[in-house]
Structure formats: C-alpha cells, structure tokens
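Only one protein chain is missing; all other protein chains are in place.
So that you can tell them apart, the chains are marked A, B and C in the order they are listed, and the count of residues begins at 1 in each.
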Amino acid sequence: MRPFLSHPFDDDKLKEECGIFGVIGVADAANFVALGLHALQHRGQEAGGIVSYDPVEGFNNAKRFGYVRDNFTKADVMATLPGSLAIGHVRYSTAGTKGATAIRDVQPFFGEFAIGGCAIAHNGNLTNAAQLRKELIGRGAIFQSSSDSECIIHLMARSMQKTLSERIKDALRAVEGAFSVVAMTRTKLIGVRDPLGVRPLVLGKIGDGYALSSETCALDIIGAEFVREIAPGEMVVIENGTVTSSHPFAPAKGRFCIFEHVYFSRPDSILGGRSVYETRRQIGVELAREAPVEADLVCPVPDSGTPAAIGFAAESGIPFGMGIIRNQYMGRTFIEPTEQIRNMGVRLKLNVNRALIKGKRVILVDDSVVRGTTSRKIKDMILDAGAAEVHFRIASPPTAWPCFYGVDTPERAKLLAATMSEEEMRDWIGVDSLKFVSLDGLYRAVGEAQGRDPKAPQYCDACFSGQYPVAPSDQIAQGFEMKAAE
Amino acid sequence: MRPFLSHPFDDDKLKEECGIFGVIGVADAANFVALGLHALQHRGQEAGGIVSYDPVEGFNNAKRFGYVRDNFTKADVMATLPGSLAIGHVRYSTAGTKGATAIRDVQPFFGEFAIGGCAIAHNGNLTNAAQLRKELIGRGAIFQSSSDSECIIHLMARSMQKTLSERIKDALRAVEGAFSVVAMTRTKLIGVRDPLGVRPLVLGKIGDGYALSSETCALDIIGAEFVREIAPGEMVVIENGTVTSSHPFAPAKGRFCIFEHVYFSRPDSILGGRSVYETRRQIGVELAREAPVEADLVCPVPDSGTPAAIGFAAESGIPFGMGIIRNQYMGRTFIEPTEQIRNMGVRLKLNVNRALIKGKRVILVDDSVVRGTTSRKIKDMILDAGAAEVHFRIASPPTAWPCFYGVDTPERAKLLAATMSEEEMRDWIGVDSLKFVSLDGLYRAVGEAQGRDPKAPQYCDACFSGQYPVAPSDQIAQGFEMKAAE
Amino acid sequence: MRPFLSHPFDDDKLKEECGIFGVIGVADAANFVALGLHALQHRGQEAGGIVSYDPVEGFNNAKRFGYVRDNFTKADVMATLPGSLAIGHVRYSTAGTKGATAIRDVQPFFGEFAIGGCAIAHNGNLTNAAQLRKELIGRGAIFQSSSDSECIIHLMARSMQKTLSERIKDALRAVEGAFSVVAMTRTKLIGVRDPLGVRPLVLGKIGDGYALSSETCALDIIGAEFVREIAPGEMVVIENGTVTSSHPFAPAKGRFCIFEHVYFSRPDSILGGRSVYETRRQIGVELAREAPVEADLVCPVPDSGTPAAIGFAAESGIPFGMGIIRNQYMGRTFIEPTEQIRNMGVRLKLNVNRALIKGKRVILVDDSVVRGTTSRKIKDMILDAGAAEVHFRIASPPTAWPCFYGVDTPERAKLLAATMSEEEMRDWIGVDSLKFVSLDGLYRAVGEAQGRDPKAPQYCDACFSGQYPVAPSDQIAQGFEMKAAE
Partner (left out) sequence: MRPFLSHPFDDDKLKEECGIFGVIGVADAANFVALGLHALQHRGQEAGGIVSYDPVEGFNNAKRFGYVRDNFTKADVMATLPGSLAIGHVRYSTAGTKGATAIRDVQPFFGEFAIGGCAIAHNGNLTNAAQLRKELIGRGAIFQSSSDSECIIHLMARSMQKTLSERIKDALRAVEGAFSVVAMTRTKLIGVRDPLGVRPLVLGKIGDGYALSSETCALDIIGAEFVREIAPGEMVVIENGTVTSSHPFAPAKGRFCIFEHVYFSRPDSILGGRSVYETRRQIGVELAREAPVEADLVCPVPDSGTPAAIGFAAESGIPFGMGIIRNQYMGRTFIEPTEQIRNMGVRLKLNVNRALIKGKRVILVDDSVVRGTTSRKIKDMILDAGAAEVHFRIASPPTAWPCFYGVDTPERAKLLAATMSEEEMRDWIGVDSLKFVSLDGLYRAVGEAQGRDPKAPQYCDACFSGQYPVAPSDQIAQGFEMKAAE
C-alpha cells in the first residue's frame, strides 16, 4: 500500500514539506496540475493529491502515495478529475503519522460548507496549530487528519462570512506561522501568502487562464508565462479571467526563507527576481573568496552542490570535475529493504570516480551540513579512492537551529552545528579543512550587496541565526528554548 | 503487472541491452548480485533476474519487471535466493515481445542437464541465432522464450561433453556475434568473452570470493577490488577460491565496442585501463580543437553530455554552466499515460535555466545524435528561453549504421546520419552550427595517439563506420545490406 | 484499487447494508472482530473496517474494500490493530458513491472529542439524516463522508455532556429511523438499538469479556455464549467486565424487521428467540398449505430458498430435490468483465440438473421476488432442461414498497409487485403458477399464531404492507409518497 516505508539514506538533508499548484480557465485542468506537481516533486516526494471541479461532476479528488509521475499520469486516475479548475499538493510526510491513516493527511483538504465547497492546499507550517486544534475540538470540530492544515478548514466552517474568500481571510487571520495557500471554490482560484512571505508563491498566465505555483519551474513545464510573485501578505482571487488582489493582514516587511535559495528550490526557478542557479553559483564564488585553499580539483557533491562548485571553480581557477557519480536509478527509498541493503548507505547512491580523484587534493562543495553523517561517509569514499587531501566547502552557514515554518528538521541536538564549533565539525568529519560560507556572504550572493542587516534581516534565516521572525508558540509550549537575546 | 509499457521520451538514444553480474564465495551472494545489478541498471532498465545456488535449497531464481531497487531489495524476494553463489542479469527488452510472455525472456536462463544444472546470463547478441534456433527445433528442442540466448542452453544440452564448463565451450564455439557470458553450476562461477571482446567483462575480488561484472562500477558498490578485465576470447572458471583461465576460441585481435566509452558505460567505470569519465572529457577537448566556435556558455545536455562539456569548456576557455536542468523525479517511462502527458515529450524531463541562457551564445554538448528528434526539441527550448545562438557539438561521430552486437538501434532509415549530411542535419535540427567529433578524434580520446588504424581498427566502430567485425548473418539473410567495400 | 466494480447478477435481491460487531475484554480483540465480521459477511460484502484501542498504541483503524477473509486475516493488517477492545463493520455500499472517495464512507467512524476519542459503527438508516446534515453544516461541521451515519459523530461533538456515553444518548435522541449501534471509547464497549428495535443486536459472553453482534451466528464463530438480545430502545455499556443497561428513549413497542427472518439473516442465527432456519422451513409449510399444487419435485432456488423448500416438501409429501446447482466458485462480482461475461447472467452462478428436471412438474421455491428478472431466467433454464410444468412458490409476500431502514431496495417503480398483480406477475415471469405466502401466513411462521395484528403489527413489514413505523421524513421531502390510509 504505502510505497515509502523507510528513508535510510536521505536523513542528512533538510526537507521541504510541500509544493502547491493550481490552475483555472484551461480544459482538463487536473492534467496541468499533475504536470506542475511533477515539476515541484522535489518539495515533497511521498504523496500527492489533486482536487478538481466540474459543473456537472462537482468536486472530485484523488490522493496517492508515491511520485506524481507514477499516479497522476494514468488515464484512469485523471479521468476521475474533470473540469477546468483544479489545485494540487505534494508532501513529504513527517515521521509521526501511522501507515493506515496517513492518506487522510494528504492535501488538498476539502470542506463542504453551507455556502458551498472549498478545497485548500497549504505549504508552510502553523505555529499555533496545536492551540487552535484544541480549541476547535472543544467547540465540536471533528478532525479527520493529523495535519495542522486542517485547522484552516474548520476555522472557515465557523466563520460567519458570506463568501468563501472572506472565510479564508477570517481563517488565515487566526493562524500564525508561515503559509502559502492555494484554494478553490466552484468558480475561483485563490492564492495567499502569509504576512512575511516566508514560503514562495508565484502567478502565471496560460492561455486565457491562470496558474499559481510554489515555483516558476512548474510554470515552465506547462508552458505558462511567469507573471509575478504573489506579495507577502497578499491574497489573489482569480475568477472569470480576472485577478483581484487584496491585503487581508497587517502590513509587514517580507522575510522570505533564504534556504529556498540554498537548497529547497529548483535551480531553474526564479525567486525574488533572481535565478536560483545563479545565486548558488554566486555562493560558490563567495566561498572561494572567503575560504580559498590550494587544490587540484573542485568536485561537487551531486547534485545540489554542483552550481556552487562551478562558481568556486570559476573564481578559484581550480579545475572543475565530477569526482562523485550519482546512480540515476536510485530512488530515495526502499520498500522493506534487507539488512544488507540498509547498511550500504550512501554507496547505493554515489560512487567515486576513482581515476579522477586518485592522488589529487580535492575540494568537495556541498550545499549544507545537517547531521554530518553523509559528509563523513563521502569523505571516507574519497580517501579510499586515494585522494591526497579533502577540503569541504559548504554553500550555507552552519545549520544550528530547527525550522518551524514548514521544513522537516531534526531536533536541535542532532544538528551538528548546534553542538560543535567549525573546528570540531572538521575533526568529527575528518577532513583537512571545512569552511562554511558566512551569513553575510550568503546575503551578498542573494543580491544584498551590504550583506545581512542585523537590525532588520531581509530574509528568514532562523535555521542559521536562531532569530525566529514569528515566535513558534506551540513549540515553546512544548519546551523549545528560543535563543537568548544577544 | 508490467510496469513499463511505453517509452515516449527516450527513443533518441541507443540502448545497451544487458548487464551481467556474478559472485562466488560470499554469504548471501544474491544480495551482492542485486547491488551489482543496481550499479549496472543503466545497461538495462526493464527487467532483472537472479539465480542462486545453495547446497540444501538447490537452484532458485527470481525474475521481475522493473528496477532492481524496487524488486531485489525486498527481504521476501531475497529470502528465496539463498546460497554463496549467484548470477544475475538486467535487460532492456526489445520491442517485439508481447506482454504476457515476456517474463520468460528475462535471464538468467537455466537448464537441468543429465550432468547437473547450469544457469547462464548473456550480454551481447548472437548474429546466427535464428539459424541455430531453426536447426535446434528441427532436432527436437523446445524453446521457451523468444530470446536468442536460449540457444546456448540447448546447445549445451546436446553437447556430449562430460562437464558443464566443457559444454559451455562447445555451445559458444557454435555461436557467432558478440557475447560476454556469466554462468554458474553448483560449484563454479564461469565468465567468457567472445573472441573479439566486443562487450566488457571484468573480474573482481571480494573477501575470499570473486565477482564477475560488466563494469567496474558494480565492483565498487559491493566493495570488491578490481583485479583485471577478462581478455577477449578468454574463459575463466572460478571454483574453491581459484581462478582458472583458458582460451577456447581461435585467437583474434580484440575489437572492443567504442560506444561503451561514448555512452553506454558509466563514467565511473574503467574500460581498457582508462576512466570512462576522463575519455569523455577528452572527447570534449578534441571537439573544442576540431570544431571551435565563439560563444558565451558551454552547456551540457544532461546527464550524459556533461563530461564532454567540461572538457570542451576547459579547452576553449568558455564558461561552463548548467543551462538545462534535469527533473530528478522523471523515470524513463509512464504507465498508461494520458494523451496530454504523451505530448509533453522532453519538457517532462528537462527544463531550461532561462536566466542563465537568455541572450547568450550557447554551445550545447551532447553525446550522440540518433534520430535527432530530441536535439530539435532541446534547440526549441533553448531558443524559447532567449538564447542568441545555438551551437551543437556532438561527442561522437555520426551514428549511421545499426549495431547487431547487443545494442538496440533503430532501423537504418531512422538514423538521422544515415540519410543526411552534417549540413543537412544542422538545417533539419535548426541550429547555428552542428559538429561531430571525427572518428580519429574519438580514437585519440580513447588513447590511440595515432587515431584509427584503417587497416586493422582497434575497436568495433561499426555504428559509425559501417565496418562490421563479424558478418551479421541472420540480418543479411533478412535483407540487411552491408556497406560496399571502399 | 476497488475490487468490486459491477454487480451484474445480483440485482434481484434486497440487500442488507450493514453488519456490526464489537468485543471487549479479550486479547487481540481485532482478530475476534474479524471473525465476527466474516460470519456477518452476508450483511455487507463490499467493504469492512475495524477500529481497536490499546492503552499504548491508542486508537487504530483499518478499512478495506473486499471480503473480510481477504483483508482482515492478514498478519500485517491485524498487527496494526492491537488491544483488547475493538469494533467493526461490514457494508454494502450504495450506488451513489464515487470510487475515489468511498473508502471514507467505510465505518466505523471515529471522532476525537475534547473528552476523548470514540468510534462508532451503525446498522440501519437515519430517515432524517439529510436534514440533520444540512443543519450541522450550517453550524460549522465538516463532513468527511457521504454516509449519513457521520451525523452521529458530529452530534456527539456538539453535545455538552461530560461523558461519551451520555453524548451518544444525546446524539441518538436527535436521529430518526432504524439503527443498531456499536461504539467504543478507550474503556467501554457500547451497544444501542433504536426504540423500535428494527435492526438486530445481540450480546454474547466470551471468557471474561463480552461481544456485541448483529446476529448470533457471529457469536458462534468466536465461541462466545449467546446471552440475550439487546432490547428495543436499550443501551448497554460494558466496562471492566460489567454490563450496565439503560433506556434513553421514550418507551415504544418493538417492530423488528420481518425480512430479517425471510432473507437477511443467516439460517443458523436465532432472532427473537426463534431459529431463522426453522422459521423459513415453517414458511414453506404455510406455503404448502396456502398454495398447494400437484407436482413431481420441490426444488429450491439455491441457497436462500432451501429451508422453505424443505418445509414445502415435508408438508406436501412431494419429493425434495436439487434441481438447480450453484457454482461454488462464483463470487458476487467481476472486475471489468468482458461483454460476453456480462451477458451470461445467471448461468454463471446456477446450472440446471437436467437429468433430474427432465419431464417433471417442478415446484420452485424462492425466498422473494424483487424485480423478477432472475425468476424469469431461472424459469427459462428449467424449461430448456425439459420440465413439464414450472410452479413458483415464494416464501414472502409481494415486495411492493421500498425499505428506508437500512436495506438497499430499488425505487418503487422497479419493484415487480408495485406495478403488477400476482396474475400479471405470473404471466410476466411465464410460469404455470405463481403464489406468495400471505402476510398472515408469514406472521404465523414467525410464531404469531393469530397472524398479523392489523391494529398494532408485531413487526416492521413496510416492504410488504407500505405501513412505515417511522415516517421517512427525508424521503418524503424528496417526493416519496406514503401509502394512503386505508
């Protein structure tokens, strides 16, 4: 039933928990949503769902575990999703949910209200969901999922507003945290970003219709034209070919997630007017300036380290080469693996290009270090292949704090950088040198020429700085200790 | 049942039809074979099979459609394959076979002979299989598969030799064409290469045991040490920790398949003492020398064009950049795709990094051109993204002749280079320039400083030159016309 | 996904929509529930669900389409249902639900309330569910299923009572119609029957624990001792080995469904203190008295007509014989049948014992006639086999009115007896004679020596009489016309 039972090898990356996509005004809208979700698969690989609306067939939905391409490409599935309006969602399911019930947690969620039906899909995380949930249950709400996003539906059900879009505003004003939302009624496609705009959401135009997407790469796949980003705190309602914008929240300065640039988003997406690929390449340039080292080869840890490695090589003049080869047939996961397979770890996914590495001083460029376990294994592989020296260069600052805004992070104690200095990390991983790009270097790479503004940081960088733009109240209630003010 | 029903997007590459792997003298040998086949998955993605032998449980086998990682990692499947001796096979199934019967065509094949059981797996193609099959049926053989490789089993059954290894020799002396074979009896692991050594086969050592593999990358994954290549025309019999070599065929000069260097083999494998990655990088260097062009960006067609693009960029001094991004969640195929999906073509797999490409003169480096259809689509994508110029550089000579030695090639009339000159191809694809590396340039890149020896070519290059080292007799009987002598 | 897509051959029986079972105070309670549901499979064959509770693992559930024996016997499924308290449900899904969402409609339903979790399973039908649903949605309830039974959960959520059993009372006092309910909290197993006791519910004792079941046959299978029926209007709460009884509703005289005796219940169950088998046999005796005919053979329409045929044969002295043989390998349904299969109809399920039938005057005894289509086909088969005469005797009065209390009946216009007299039916079916047992004869067979009390009928016999003990208000709102008072 559930194709993804274990993740033995990917525990060393932060994981975006969701991608969202919606389209209105095109025939067979669900097919476009499926394509869009396929392009957003990197934001959530475990399950996907699509809701469509057709005047005759009403609202329909399909939810499946597994890749979009394995489910939402099938004619029999897509035939159940007619209509010219549809939204969808891909998700990475968090550890706590149990097998048998988890399909219920797959979005979009749907509510049949007295004033009509509404489906909603959400990227982000509500930091007061536990409190809201408790309160809603006390008032008679029956929750069907373990997902915090279901709160939004119940808040809408209790709103006294006469239109669904007003009810969405009511509901979202009650929640805290980070959220980008796509929703649909029988006639409207709706998009909203939280006041800080932590998670991305973009608007595209396709024929006479419109699309909303987490990233621009998903507009490309359906041949939609990129119109603009939805602004932090903005709501757009698209109906009959018209886009209406409103601003339901108190005004605030945006704090977009800087880790979207570092790792989450696809390199061919454009965020905040900048190419992600170019930003990553530029991080490599910054790294080469901040942490140069004499070596024979700049080698990316594939595939996410590649743009920064290209930048590092170009800036340093050291040749770029593919010293580590990725097995293209390696899915993320195995079903019921044997013990032996479980123990193979990273070797199933990566192999060293021994002839290239042998005898060389190698600079390995990776995007981030989370637990550090994979870094250690890669170092072992490189040394086994006969490298003379191994230098790690990391295209992000040390990840020392958990994210509460829609990213799956280990508890703080398991983050290598939360418990070790850079030197201790270097020794633990066992390399000749280890350097992270500075927070200012990262800000420069995303285009802030003056680096980070410590008074009013331009981005959410809580995972690096420990400065949370929205106090995570549920987590604090459960004992999480915020960083002491400096 | 059969997960791979159509291949809408990959019709523009030549396809290796098989990978083989065997191991003896290690506990749970089938697990090692599964890992080896996983590393060889690029040689055949449609189905795989493993046979193991255990003194108590006898010979056992499992055959499955789909990826190795989806089948031969499961504890319940692997539990049916006990023993310290096992061989396996991955295959790309050719078009002709029908769904219901095709699992029979999955190797290894097994024969129970009067003198004991023997399993055999084969990479290559027998060019006199049709004749042999007809003759064997006339003598009472019942074929169970449509695979030509089954002839070997029936030839063995009719051999009067007293040992299975002698019967294998008898059988292989009767066949023509290209073959690398791994076979197993109750006590022996056997490897053989045809007299010309067209297909690869290497020997590795693991603990007290040994492994045979199509490529060295599969030795790496199990932690085996690469010992040496099996020589053209050599047979090795491994029993009780001892490797015995013999040469059952008339001596001949080797003619290894040069396309293994160009595309089939993994870049981290070592063929003929050379790193495949380094050879491909060197082809890029040769290309940059032979066909320079002024441009702003060297961009690989991912992933196979990357090493050559790195070489081209290094030699030409033009910056290397990832102008085309590959969707990592794109499998090769879809099950029952909708019409809309079918029409999406290459866009499902590749997206242009628009911000990088825009306004630039782009050199696209690809490994080969077969039908040319994908090249055309990629060119369209690049131009749509605003490239100023598009120059194609191909890291192999024009592919103008079909392969009959174990590679799935379109019929000759569908090979672009069989019907057009380089200029016609350039116009048909619609690019500013199109250049292929010369045959001599390719030979230089694989280490032949003097280029190709026209009197006695060092490799099999029939797909480029039309000079077939073994006359394809079945195909000639069916009307294939060899190239006229020059 | 959904194993049961069509029902080409069984459209000519009324169908019970549910069976319910619960057990408390035994290890691995879910296994007992699975066995009980297997014994109740005739009450609902399309899907089943089980919820269990364990102090450590909390509430767990599994829902599956298909037979109990194909799902809830598997070790991997049952391992997800730990604990010593569990309830379950089998259902026949009504026509309206759509494939993708229907698993949501499978009971038990579960609600997490502020005062704890509660699961509930329901046999029957609520005749004011549409009104309740509308009202609840207006007050902010989010329905997850198309099942009317979900109303009960939402009514409980809105109750202000401090205990879950009091909330169940609140909820059930608000509903109208027929219902037998089993429910569970973390510590209690609860059973309730509606004031008229239309649907059955019995109490059994197993070891130190207790079981609740739709029928006694399900107590037999787990080796439980039959204690007593739950009385109409009674609620039992079982906790810590103690059964506490209460009567939450206004007192009323019971009106048990008489069709349970005729067809729904299993012949080895005991209802109202009477063996169902014996009652059916006695109906045959009454029929033989009321509608004798000279003939050579009394032949049941298998399997439901067998007990009445035995009674008819014994009373009439005409030999009993199996003139129609049932194919034991005929499931109820096919997945995607070919057209030819679809057209085979009843022949796939039944075959005539030609040698026995030939030349004989045959009395066919069937339990009921709904649309009459199957009766016609059986008559054709019997005549084709050479019967001299065919006489139909039906072990129930003409079914002329739909049931709104938990039975799937065709709309009234499709009930043969709603539009034809007995003689018209005889001619339409094409038999030599057709007789139904009288309503009084049926009452005598169930033990009412004086027959039916027209002032205060002892049973619900609305399907025969058109006299509905509870006005079906939703249906009346949708245009259903009650029988005019006589």
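By our rule, a residue touches a chain if its C-beta (ideal position, glycine included) is under 8 Å from a C-beta of that chain, and two chains touch if they have at least 3 such contacts.
Source: prediction; values computed, not measured.
*Asks:* Need the list of shown chains touched by the one chain that isn't shown.
*Replies:* Looking at the complete complex, the unshown chain comes into contact with B, C.
*Asks:* Looking at the full complex, which residue from C:Ala47, C:Ile103, C:Val192 or C:Ile310 touches the chain that isn't shown here?
*Replies:* Selected residue, touching the omitted chain: C:Ile310.
*Asks:* For the full complex, which residue in C:Gln131, C:Ser275 or C:Ser438 touches the chain that was left out?
*Replies:* Here the residue in touch with the unshown chain is C:Ser275.
*Asks:* Which of B:Asn61, B:Gln107 or B:Asn125 touches the chain that is not shown?
*Replies:* Of the listed residues, the one touching the omitted chain is B:Asn61.
*Asks:* When the complex is taken as a whole, what residues of subunit C touch the one chain not shown?
*Replies:* Listed in rising order, the touching residues are 28, 31, 34-35, 38-39, 41-42, 45, 67-70, 73-76, 78, 217, 220-221, 223, 266-268, 270, 274-275, 277-278, 281, 303, 306-307, 310, 314, 319-322, 325, 327-331, 334-338, 340-341, 344, 347-348, 351-356.
*Asks:* By the contact criterion defined above, which parts of subunit B meet the unshown chain? Give residue numbers in ascending order.
*Replies:* Interface with the chain not displayed, on the subunit B side: 60-62, 80, 98-101, 111-114, 134, 137-144, 153-154, 157-158.
Methods note: only the chains that are shown with their structure count from here on.
*Asks:* Drawing the touching chains as a network, do you get a line, a ring, a star, a complete graph or other?
*Replies:* Chain contacts: open path, no cycle.
*Asks:* I'd like the Å distance between the centres of subunit A and subunit B, where a centre is the mean of that chain's Cα atoms.
*Replies:* 37
*Asks:* Where in subunit B do residues touch two or more other chains at once?
*Replies:* none
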